[in-house]
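To start, I am sharing the structure in question, which I have written as structure tokens.
Note that this complex is displayed minus one protein chain, with the remaining chains in position.
Showing chain A:
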């Protein structure tokens, strides 16, 4: 589903919408089994040259396994992996134009930070002066200039992670695989490094495949995100699409927080539908593939639900009454949990645009929730 209003973040870079574009990395019905257990299950994925692609999924869903197959440490049980049109089966890791940053860092304990970063460059036979310059550049990138002469066991966890990052980036491979590259960094350093990675990827024209647990990180950096679950792809889309137009309840629930209303499609016209749920009739302008009479879910993000102590003026708005059940004040926003009269609990996020509201709602107050017909999506899966 490509919404016109939900473009990729990088304007004009949308090879996935171009039927003539050739995929650079192609997982073609790849399955990887460990014994009877399928860590990756009949998975197909295409990634384009110069794309910043993120894999997002719960722990154990097969993200690292996918990267390890591309790097050459595991062979697929079945299916093919193509890189620039070439089938990678049987190609040893050292012949693949791919570098990987390991989730466990895998730093060489007997070498200094400098030597670790230089290792791959030396392997390529780069002249010593060029190596020194590249190492210095990498140390600057990860802000470890003073630590060049230390051994890995003399570094903190976050510093080790940065060395691992620098070592994998140093060779400037065509494809860089990053397995949780920033997980051990504090928030500020993580955000800075995210932007520097994006710049680096842009400047050098590399293709990045990044695994992350952190949705914000995926949203910030990636051109497209693949949501994985139990070794299968649930959805591949740009960050705005993933957020605003999730394809299934799993994706809607996995990325950000969401309110789901179950109901029956009572009317289905071109471009609109009416869904009757308990205590609430929803009019929607995004009917998706809802069919008359079917039971579906309507997903809407908390920040798109307005909260007030009065019924909405617009009679056509989707609205329901309830009681404030719980309040979480987070500084920039306040999250209200409203228990509707139907018994369902709905989340509403209110931006604290003023230091004090003139209409403070508090625990136990009666309140109305309301949302626009085009604010949510209908999910049939």
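Just so it is clear, a contact is a pair of C-beta atoms (placed from the backbone, for glycine too) under 8 Å apart; a residue touches a chain by one contact, two chains touch by 3 or more; residues count from 1.
Everything that follows uses one rule, which is that contacts and distances are computed from a predicted model.
Q: Can you pick, from "ABC transporter permease subunit", "(2Fe-2S)-binding protein", "Quinol oxidase subunit 1" or "Formate dehydrogenase", the UniProt protein name of the chain not displayed?
A: Of "ABC transporter permease subunit", "(2Fe-2S)-binding protein", "Quinol oxidase subunit 1" or "Formate dehydrogenase", the absent chain's UniProt record names it "ABC transporter permease subunit".
Q: Using the document's definition of touch, tell me which of A:123, A:156, A:262 or A:352 contacts the absent chain.
A: Spelled out, the listed residue whose C-beta touches the missing chain is A:123.
Q: For the chain that's not shown, point to the residue among A:44, A:104, A:202 or A:352 touching it.
A: A:104
Q: Just to verify: which one of A:60, A:93 or A:157 makes contact with the chain not shown?
A: A:93
Q: Which residue from A:32, A:63, A:134 or A:167 sits in contact with the chain not drawn here?
A: A:167
Q: I need the residue numbers on chain A that touch the omitted chain, in ascending order.
A: Output for chain A: 71-73, 92-94, 98-100, 102, 104, 106-110, 119-120, 123-124, 153, 167-168, 171.
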